[in-house]
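The complex appears here without one of its protein chains, the remainder shown in place.
Naming follows writing order (A and B), and every chain is counted from residue 1.
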Amino acid sequence: MTAKQDTQSLGAKAPLAAGFRDPVHDAQACFRAVMNAMARPGSRQPVGAPDLTPPAPLTPVAAALALTLLDYDTPLWLDKPLMASGAVKAFLRFHTGAPIVSEPVEAAFALVSSPGQMVPLAGFNQGSAEYPDSSATVILLGQDFQAAQTVTLSGPGIENSTVFSTGPLPPVFWEQAVANSRQFPRGIDLIFAGSSDIAALPRSTRILPTEA
Amino acid sequence: MTDTARIQDSIHEQDEYNFAYLDEQTKRMIRRAILKGIAIPGYQVPFASREMPMPYGWGTGGVQVTAAILGRNDCLKMIDQGSDDTTNAVSLRGFFEKTAGVRTTCETAEATIIQTRHRIPEKPLTGEQILVFQVPIPEPLRFLEPRETETRKMHALEDYGLMHVKLYEDIARNGHIATTYAYPVKVNDRYVMDPSPTPKFDNPKIDRMAALQLYGAGREKRIYAIPPHTKVRSLDFEDYPFEIQQFDKPCGLCGADNVYLDEVILDDEGGRMFVCSDSDYCEERRAQGHLGPMAADPAAARIGTKEPA
Partner (left out) sequence: MYVAVKGGEKAIRNAHKLTAKRRRGDTSVPALTLEQIAQQLSHSVARVMGEGSLYDETLAALAIKQARGDLIEAAFLMRAYRTTLPRFGYSTPVDTGAMRIERRISATYKDLPGGQVLGPTFDYSHRLLDFALAAEDDGVLRTAETAESVDEAMPRVTDLLGDEGLMEPDPVSDEDTPVGDLTREPLSFPADRDLRLQNLARGDEGFLLALAYSTQRGYGRTHPFAGEIRYGEVEVEFFAEELGFAVTLGSIKVTECQMVNQFAGSARAAPTFTRGYGLVFGQVERKAMSMAMVDRSMRWQELGEEQVAPAQDIEFVLSHSDNIQATGFVEHLKLPHYVDFQAELDLVRRMRAEWFGRREQQEEGEAAPEAAQ
């Protein structure tokens, strides 16, 4: 990996929060939730992360996703609030080893703690026509699946169609998500992390905005 | 430490496998490939396939996928040629019993993960199940164009002319498409995919299947997937629609129609019978009292037993 590494010191004065209590089986359970979510876009999948007490603004569910998916091979991009927290970076570096990069386009994974202010989806690696799998997976934190704005989803993983609502999101988000799915097979994949469950939106899903 | 002592030590360590054999870093790498595969249905995701303790060609791709997704509470079914008792199915099932200690089953309905080579169970799968295929050659265009650099371009450009030409030449020469297994499909109207060497009889089952399908090719280092309910169309022509193999007899043992049958040679005088390739399906039907036309035949009695003769 040629990713530029953030060289800021760990600054870990407080003791590091612990990782998974059972690294093998906790990671497996979390992965299955992610896999089910990706295979059934818009469906909510429970993620148990009761043991995790990561430093804010990282949430327990997002920490579980990070511990499950990230390692030395996955350049990671953090949004401003996460990047500003030395404790968050120390936690992620220690438990995953993922190199933290400064440009969204360099990242294999991105954690967004403040989705309302998030950078455009087009700023992340979209993959190439020959290797569409090289695109980024973007994880949005603090999602509430009871949010007002809903969309109708259809496509692979969905029998007929399904209604999906989540927030907070920037006003332009669904427009960007529609554009993202239009460039299939290129495009990013999204994971929405709630307080105890997750949902996913791969690039293959067709999105029809529905009015609130 | 002497060399011999050192080796004995390392042998002892080998007994203490990580759960499902693979180390966690390898599982993460495979899991990430699976997620991308699901997000791009039918696209072959390259992955850093590991050397496994069984030879390439014996299902190392399927084994790596199963090992990456398997959890303590899963119930695993392992089939080869439709049967749970073929030698390699037995061997791979034993591998996971030893390294993961998970529950295994021969019953299709009981399994949460089914790893298969060359068949899809006759009983429809549910949304709670995952079907893992062992794949030898994942590239459907490979026998038309041996170069990866070329076939990758064709997939990128959605240029499948070569495949249509091949199928059309079949029709011109033989009057029908002469591909009986590993029959190419188009997934979600985008990628042409090899459904692994299952007979084309099984192709309709992968269209809008309720279960998630994961395909692993270890030697060729590719993983691909079909999410549940995804449209999968077998390639054909308007005037030559796709059709599956029809058997004119039912299963000799259980009388099932519309299932895939194996031909069994009974003697050296041309005696033969046709029986379900899906052994669990056949057994369940016989347990329910279904009898096939050959069930009473002494030769069939010999074949219909579970224990070795």
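Here is the rule we go by: a contact is a pair of C-beta atoms (placed from the backbone, for glycine too) under 8 Å apart; a residue touches a chain by one contact, two chains touch by 3 or more.
Computed from a predicted structure; not experimentally measured.
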Among B:128, B:148, B:169 or B:189, which residue is in contact with the omitted chain in the full complex?
B:148
Using the touch definition from the top, which of B:122, B:194 or B:283 touches the missing chain?
B:283
Residues belonging to chain B that touch the chain removed from view:
3-4, 6-7, 14, 23, 46-53, 55-58, 60, 80-83, 85-91, 94, 117-119, 136, 147-149, 174-175, 178, 180-182, 197-201, 219, 221, 245, 260-264, 275, 277, 279, 282-283, 303-309
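Everything below uses one rule, namely that only the chains that are shown with their structure count from here on.
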In angstrom, rounded to a whole number, how far apart do the mean CA points of chain A and chain B lie?
32
Would you tell me which residues of chain A are touching chain B in their complex?
23-25, 27-29, 31-32, 34-36, 38-40, 68-71, 73-74, 108, 128-133, 135, 137, 155-159, 184-185, 189, 202-204
Per the touch rule, the chain B residues reaching chain A in their complex are 18-19, 24-25, 27-29, 31-41, 43, 45-46, 68-72, 152-153, 155-157, 188, 190-191, 208, 210, 212, 225-231
